[in-house]
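Have a look at this one.
Every protein chain of the complex appears in place save one, which is left out.
Chains here go by letter, A, B and C, matching the order in which they are written, and residues are numbered from 1 within each.
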Amino acid sequence: MTTGRLEAFSDGVLAIIITIMVLEVKVPHGSDLHALRPVVPVFLSYLLSFVYVGIYWNNHHHLFHATKETSGGVMWANLALLFCLSLIPVTTAWVGDNSEAPWPAALYGVLLLLCGFAYWVLERTIIAHEGTRSELARAVGRRIKERVSIVGYAVGIALAFIHPWLAQLAYAGVALAWIVPDRRIEAVLRAG
Amino acid sequence: MTTGRLEAFSDGVLAIIITIMVLEVKVPHGSDLHALRPVVPVFLSYLLSFVYVGIYWNNHHHLFHATKETSGGVMWANLALLFCLSLIPVTTAWVGDNSEAPWPAALYGVLLLLCGFAYWVLERTIIAHEGTRSELARAVGRRIKERVSIVGYAVGIALAFIHPWLAQLAYAGVALAWIVPDRRIEAVLRAG
Amino acid sequence: MTTGRLEAFSDGVLAIIITIMVLEVKVPHGSDLHALRPVVPVFLSYLLSFVYVGIYWNNHHHLFHATKETSGGVMWANLALLFCLSLIPVTTAWVGDNSEAPWPAALYGVLLLLCGFAYWVLERTIIAHEGTRSELARAVGRRIKERVSIVGYAVGIALAFIHPWLAQLAYAGVALAWIVPDRRIEAVLRAG
Partner (left out) sequence: MTTGRLEAFSDGVLAIIITIMVLEVKVPHGSDLHALRPVVPVFLSYLLSFVYVGIYWNNHHHLFHATKETSGGVMWANLALLFCLSLIPVTTAWVGDNSEAPWPAALYGVLLLLCGFAYWVLERTIIAHEGTRSELARAVGRRIKERVSIVGYAVGIALAFIHPWLAQLAYAGVALAWIVPDRRIEAVLRAG
C-alpha cells in the first residue's frame, strides 16, 4: 500500500491545525491601536505554535519522502502523532490567555515532548516495517538535534516555574535549531 | 470515472471532522493544574472519537484501495457515510459536557451504529457496482468483526442506563478490536 | 495549465463548507432527550444544505472530468461559485434559528438561485475556453433539470411567505431531482 493517501490526509489535518489556531486570536475589542495590546501575547504564542507545526510538517514531508510503503502500524503511529499535534491549538490558547502563569508554559513543554516522542515512535515503526537497511534508517543517523531538543524542552519546563517567558524562550530556541538548514548545523557540530 | 477525487474529498472531510473536535475542548478557565480537571471527561470523549474517525479513515482507505471506479450511487453512499461521521463532533461534545448522564452516552452508541450501517451500505453499493467476483467482494469475507461491533454498540447503549462510563468502556472495547491488526484477531478467532 | 490543482483547491473548500455547517448544530443544553427538540429544525436545515453542497461537489466533479485545461477566467468563475457556496453555512444557520420566519427561507432560495447562476457562468466560461465542439459542450445538452430547478427555487421563494416549511419542501424537491440518477429522469422525460 502506497503512502499517497496517508500523506494527503496528514497534510489536511496539519493544514487545519495550523490555521485553526488563528481562530484563537480573538478580534480586538475597540478600534484603535491600544486594543491590539492584549492580543500581543496570544499572537506570539500563535507564531511559535505555527513554527512548530511547520517544523513537524516539514519533517513529516521528509520522513515519508524516504518511505516506500505503509502498514496498519504506520497508520496508527501517524494518527497518534496527529493526535498530539491536534492538542497544540488548545494548549497554545491556554498559554496565550495566561502568559504570566507557570503551569500553561510547563504543559506546553510537556506537549512538545509528547509530540517529539510520537514522532520518534512513527520513525521507529516505519524503520521496523522497511528494515534497518532502508533509505530512512540510514538518513536518520545519530539524531543529535533530537537529543538537544529533549534537553531544550526539559529546561523550558523547569524555567516555566522561574518565569514563563523564559520557558517560551527555550522552546523558541529549539524551534530555531530546526528552522536553520540541517547541513550548516551539522557542519558546526563537526567543527566543534 | 476513477476514485481519485472522491478519496481526496473524503480525506478533506475526515481531516476536518477529526480536528474540529479539538475546538470542543474549551480553553480551561484558570491558570493552574486544577483548572484542567473539568477538561478531563471532554478530553477522553475527544480521544475516543478521534480513534473512531481514525478507524473509519483507515477502513475507507482500504475500501477504496480495492475499488476500481465510482458511480453516482457510490458517491451518494459515500456522502451519507460522511454525513453520519460529521455528527460525531457535536455528539462527542454533548457526551463530554454530560459525562454522568445516560442519554448522551446512549445516543453516541446509536450514532456509532448508524455510522457502521452507512459504511455497510457503501460497501454493498461498491460491490453491486463492481460485481460479486471483484477483489473487494472477496476481501470482505465473513465480517466477524462487524457483527461483534454491532453487539458491542448494543451492549453499550443498554449499559448507558446503568452507568454512562460502562457504555464508554464498551465503545472503547469495540474501537480496540479495530485497532489491533486484522490478521492477529482472525488468527485468534480461528484458534477459538 | 491542467485542472489538477483547481480541483484539489475546490475539494478543500467544499469539504470545509460541508463540515463547517455542523459547527452551527449547537451542543444541546440539558442531558435528556427533550434537550434535542430545539436542535431538530437546525439539524434538518443542515441535512438539506449538506445534500445541496454534495450535489454541487458531484456536479463540479463531473464538470471538470470533462474539462481539459483551465484559464484565468475559469479560475475566477470557479472562485465565484465557491464564494456563493461558502455563504450556505451562515444562511443555513439563519434558517435553522428562525424556522418559522418567511425571510430566511426566502433568502435561502435566493442563495440557491445565485449558486445555480454561478455554476452556469462557470460552465459557460469553460465551454467558451474549450470550444462549442468540446466534450463538455455536447454533454451539457438541453439542460432540462437546470430549468426545472430555477422554477422550483422561484416557487420556494414565493411559498416562503405562505409558510416557510413549504419553501423548504420545494427546495428539498429540487435536491431530490438531482440525487436521482440522470438517466432515469431523462428516460421519464422522454417517455412523457
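Throughout what follows, a residue touches a chain if its C-beta (ideal position, glycine included) is under 8 Å from a C-beta of that chain, and two chains touch if they have at least 3 such contacts.
As the structure is a computational prediction, the values presented were derived from the model and not from experiment.
Which listed residue (C:V27, C:V51, C:A93 or C:C115) would be found touching the missing chain in the intact complex?
The missing chain is touched by C:A93.
Can you work out which residue in A:I16, A:C84, A:I126 or A:A160 touches the chain that's missing from view?
Answer from the full complex: A:I16 touches the omitted chain.
Considering the whole complex, which of A:R37, A:H65 or A:H163 touches the chain not shown?
Of the candidates A:R37, A:H65 or A:H163, A:H65 is in touch with the missing chain.
Could you pull out which residues of chain C are in touch with the chain that's been left out?
Against the missing chain, chain C presents residues 1, 5-6, 8-9, 12-13, 15-17, 20, 23-24, 72-73, 75-76, 79, 82-83, 86-87, 89-90, 93-94, 97-98, 101, 103-104.
State which residues belonging to chain A touch the missing partner chain.
Residues of chain A in contact with the hidden chain: 7-8, 11-12, 14-16, 18-20, 22-23, 25-28, 31-33, 47, 50, 54, 57-58, 61, 65, 179, 181-182.
Everything below uses one rule, namely that only the chains that are shown with their structure count from here on.
Shared numbers divided by all numbers used: is that above or below half for chain B and chain C, i.e. same or different?
Different, since most residue numbers here occur in only one copy.
Multi-chain contacts in chain A: which residues touch at least two other chains?
12
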